[in-house]
Every structure is written in structure tokens, then in C-alpha cells.
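Heads up, one of the protein chains got dropped from this complex, but the rest are sitting where they should.
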Amino acid sequence: MIAYLSNLATLAAIFGLLAATLNFMVGQAGIFSVAHAVFMGLGAYAGAQVALLVVPNPLLACLAAAVVAGGLSLCLALPALRVRGEYFVAASLGLQMMAVTLFTEAKPLTGGMGGLVGIPRPSLFGVVIPVLPMALIALVLFLVLMSAMQRGSFGRTLGAIRDAESAAEALGKNVAVAKALAVAFSAAGAGVAGALFALHLSFVNVESFTLEQSVLVMAMLIVGGTGTLLGPLLGAVLLLSLPAALSFLPFIPPTEIGSVQQIIYGGAMALLMIFRPAGLLGDQKRGRSEA
Amino acid sequence: MLELQLLLGGLQNGALYALTAAGFALIFGATKVFHVAHGATFTLAGYVFIGAWNAGWHPVLGVLAAMAAAVAFGIAMERFVYRPIGRHEGGFFTVFVAAFGVSIVVQNLIAMVAGRGFANVDSPLSMASEVLPELFLAPVFWISIVAAVAMFLALTLFLSRHPAGVALRALAQNADLLRAYGLSSSKLSILAFALGSVLAAPAAILTAMTSGINEAVGNHVMLISMAATIVGGVGSLRGAALAGLLLGVAEAVVLTVLDTQWAEGASFMVLFAFILFRPSGMFGAAVAR
Partner (left out) sequence: MTIALSCQGLARSFGGVQAVKGVSLSLPAGQVTALVGPNGAGKTTVFNLITGNLRADEGSATLHGKPIMGLKPWQVARAGVARSFQDLRLFQHMSVRDNVLAATEPAGWFWQPGGASARREREAKADAAIQAAGLSAVADARAVDLAYAERKFLSMARILAAEANVWLLDEPASGLDLSSRERFQGLLHHARAQGVAICLIEHNLDVVMALADRIAFLDRGQVLAEGEPQAIMRDPKLAAIYFGDRQ
């Protein structure tokens, strides 16, 4: 039971981090991506390789993950953000669908379908440490960073861009750079979450980085509410407990739990957008960007 | 000959992509709704046809049922999802999430009802025969090409001749103007969704008859539709159709060099190349901001 709960808590922290960083991109910067699992995957592979090939130092793994995921996200962000918002969504969907193939085929780096196995337990100065405290620290660290940015000038810049891009530009904001930074930061956070995920399971393969995963993270964010600090965490906890909750319902055959779960959060996304667009915790008066 | 074989396959897929993408572009042009659930329309139409086929219905009935399902789904999306969101002035984000959510529901409902994995229909029409040495073509190939050309011609005629079609084009140009003339933009947007959705049905049916479809095919269709609309130039029907064709052929070209799983990558590559070098697309006006 303890093991089960600690596993759930670790996953909640990791997915909370994913949802919160996606929130930074969507809620703060108004950039919409369906490729968050790709950045998580990049971080997971980078972190796992560091642990496998160099040292199982979790800090190093997270750093490598952040650099790889954040850096590569710029390759998508810089060109795609020059044009309209729809382009970025389309490009991110394309990237997400292609990345699954890339992850499967780049066997030397990712281990292909079989994935990377036997990732050593993370240890610092020779002491093995569980992932849960690290995940919590990473989560808190990113939340603090994000709320500081949200209140500071960078948050103002992003808010200005989201509300009226041309007016932000007329005040001298380099919109493309600001957006790219927001994407890189958010992707770096997803990368860290990925590395922690890999260290936690000591195994990763491409199945964890599919479109379904991106959608799951998006659903966590939507259910909790975009633009709030704690909404994504609530969403993560709710959706992570969903499979367990569903397995208590006797009339759902175990093979269909996955589908039922997806129907629930797909339906929740649609219904929330129709009736409560700011999510469960969001400020309902606050509409969406109209720029 | 293998190259030619693949290329013709690409042409067939491209023709079907062109139909689907034209439907998406028509809806986007007339209503400014980024209808990402268009992929779900496709999936639904395909599975309705397969269901009708397996139940032993006459194929014509199956086709009609598939078209009816597509139209009904499109209109339902307009009435029950996009319009309420439009009333509280939801932006692109809200529309996208809602439509994506519905797509996920449709995909999983289909998986539960019809089962996972590929489903297709085996008809004599999908039997390939050797037309040239080492070149095999099934009647479906010709049907796809003819269907695509015919539907596109019919659409063009409708948009240029029929008053409602002309009004639709006007709606794409300037919604305010149209309202000033007292034309109902709400009826017209229903028309746009009906027309756009019906275009996905033949594509779905013919895909089901050729390579088969699975419950997740909607994601690919969604990507193709968005990519074609952007590559063709936002606002251009002809552009979207041509870009759909281009994406089909590009996939085939990729297949001559790489394995099947890279086909998805082709559309991303083409899309990305356009975003890099020609963001206004093939026929689009310069992107104004």
C-alpha cells in the first residue's frame, strides 16, 4: 500500500510538472502545443542515457534532459512561431506523430521499441535516493520559477503578447524571441519530468511518449484550468486516479478501462470548453485571447 | 516498376487527401472554425460504411449512410460545440480543445464498438490486376481518381453557380458584409459544415476499401487536413486540394526510400518546409498580422 501510494505520488509530481509547464506555454504565452510528450521523451532518453553511460547522478540527468528538450524545442518554435497560432498547433501535431517513429527507429539512442532497460537507481555521492523527493523538489522549483516569472516582466511580456500581440510589438517587445523562450522553458521542464520518469521506472520506451500521452497532459491542464498555478496539479491528481477509480466499477471490463478513461477525459475537455472554459479552478470571467 | 506502383498509390491517397482537405479548408474559409474534429468525421464515415457492408447492406445504401453520418456529425459539431463556444467568444484555443476532446471520444467509442486494429471491406473492387507488366491496379484506384475529380468539379460548380454557394464564398470574404445584406450566416455555416463533412465520406470509404482504416486514423487525417490547408495557403480551396495531392505523393516518394512508418513524417516534413520557406503557402496571400 505504501509502495502503491508512493508510486502514485511520484507520478503525480511528474505529471504535475508536465501539466504545469504545458500551462506555462498555453496559459501564460497562449502558444498551443500537442507535442508535450515529445519533449518529455527527449528528456527521458537524455536522462536515461546519462544515467546508463555516465553516472546515475539525478542532477546531471535532469540537466541534460532540460538542455536537450529545451534546445531541440527551439528548432520547432523559432520557425513555426513566426506565423499564425494555427501553424504551431499543426506543426506540433505533425512533430508528435513523426517523433514516435523517430523514437522507434533511432535504436542506438532510444533502444527502439524495446526501449532502454536497466536504468540504474539514481544516487548522489554514493547514496541511492528515491525519485519521489526529487520529483517534488523539481515540481516546487518549477512552480516557484513560473510564479516568479508570471509576476515579473517576462510574465507581463507574455500576457501582453497573448492579449494583443501587435500592441506588445509596438511597445518594443520582440515577440518571436519571447515566445521561443517560453516554449524552450516549458519544454525544458517537460524534459526534466521525462528524466525523472525514466529514473523512476528504470525503464523507458516509446509507448510513454505518444500522442495519447500528450493528450493526457493536455487534459490534466484543461480539467484543472489554464492560467492558474495549482489547477494543473489538481488535474494531474484527478486524471491519474481515474484508472484506479474505474477499476472499482464492476461493469467495465478491464480491457476497456483505457478507452473509458480516454472517453471521460475527452468528453470532459469538450464539455468544459463549452460550459466552463477556464477549467475547474480557473477564473471564469477571464476569456481567451482575442488579439 | 515498384516506384511507379508506389507513385500511383500515392496519387490515389493524394486524391482522397485532397477531398478531405478541401472539406476542412471549405469549413475553415467560410466559418473561420479550425475544425480539427474533421478527422473524426472521416473515421465515423469509414466505420459506418464498414458496418453497413458487414451487415450485408447494398453498397449504395452503405455509401449514403456514411455520407449521412458525416453530415450529421459535422452539423452536430457546429450546433452543439462551435456555436455555444462562439457565443461566449471562445478563441482558437477553446475551439481546438473542444474539438480535440470530441475526436478522442469518437476514436475510443469506435474502438469499443468495432474493436481495435485495422478494419476493411473486401470487395471485388479492391482486387488488383496486372495492367502493365509488374504494375497492379485495382478498380478502386480509378474510382478514387474519378470520385475526387467529380466531387471537386461539383463543389466548384456549386460554389460559383448556385446562389448559396456564392453566398458561402462571400461569407469567406467578408462576414459583416453578408450580414448587412440580411443573409443568415448561421444557416450558411451549417451548409459549410454539411458540405465540408460530406467530402470526407467518399475518401473514408475508399480508404477503407484500399488499405483499411483503424480507430486512430482520424489523427492522421487531422494532420493531413491542417497541413494541406496551410501548405495550400489558408483560404484557398484549390490550394488545399492540390496540397492534399502533394502530401499523398510525398508519402509515396518517402516510401520508395524508407519504410512505411515514415509516411507520417512526410506530411510533417512538407508542412515544415513550407513554414520555413513559404509560410503563405502555395496560393495564399502574404500572411498579414
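To keep things simple, chains are lettered A and B as they appear, and every chain counts its residues starting from 1.
Just so we're on the same page, contacts are C-beta pairs under 8 Å (C-beta built on N, C-alpha and C of every residue); 3 or more make two chains touch, one makes a residue touch a chain.
Predicted model, so just to flag it, every value in this text is computed and none were measured.
Enquirer: Out of A:Val127, A:Leu171 or A:Leu249, which residue would touch the omitted chain in the full complex?
Expert: Result: among the candidates, A:Leu171 touches the missing chain.
Enquirer: Quick one: which of A:Met98, A:Ala160, A:Val183 or A:Val217 touches the chain that's been left out?
Expert: Selected residue, touching the omitted chain: A:Ala160.
Enquirer: If the missing chain were put back, which residues of subunit A would it touch?
Expert: Residues of subunit A in contact with the hidden chain: 149, 152-154, 156-157, 159-160, 162-164, 166-175, 177-178, 181, 185, 286-287, 290-291.
The rule is short, and it goes like this: only the chains that are shown with their structure count from here on.
Enquirer: Between subunit A and subunit B, what is the separation of their C-alpha centroids in Å?
Expert: It comes to 30 Å between the two C-alpha centres.
Enquirer: In the complex of these two chains, what residues of subunit A are touching subunit B?
Expert: 26, 30, 32, 34, 79-80, 82-87, 89-91, 93-95, 97-98, 100-102, 104-105, 165-166, 211, 215, 218-219, 222, 226, 256, 259-260, 262-263, 265-271, 273-275, 277, 287-290
Enquirer: Under the touch definition given earlier, write down the residues of subunit B that touch subunit A in their complex.
Expert: Touch residues, subunit B against subunit A: 34, 80-81, 84-85, 88-105, 107-109, 111-112, 219-220, 222-223, 226-227, 230, 234, 261-262, 264-265, 267-269, 271-272, 275-276, 279, 287, 289.
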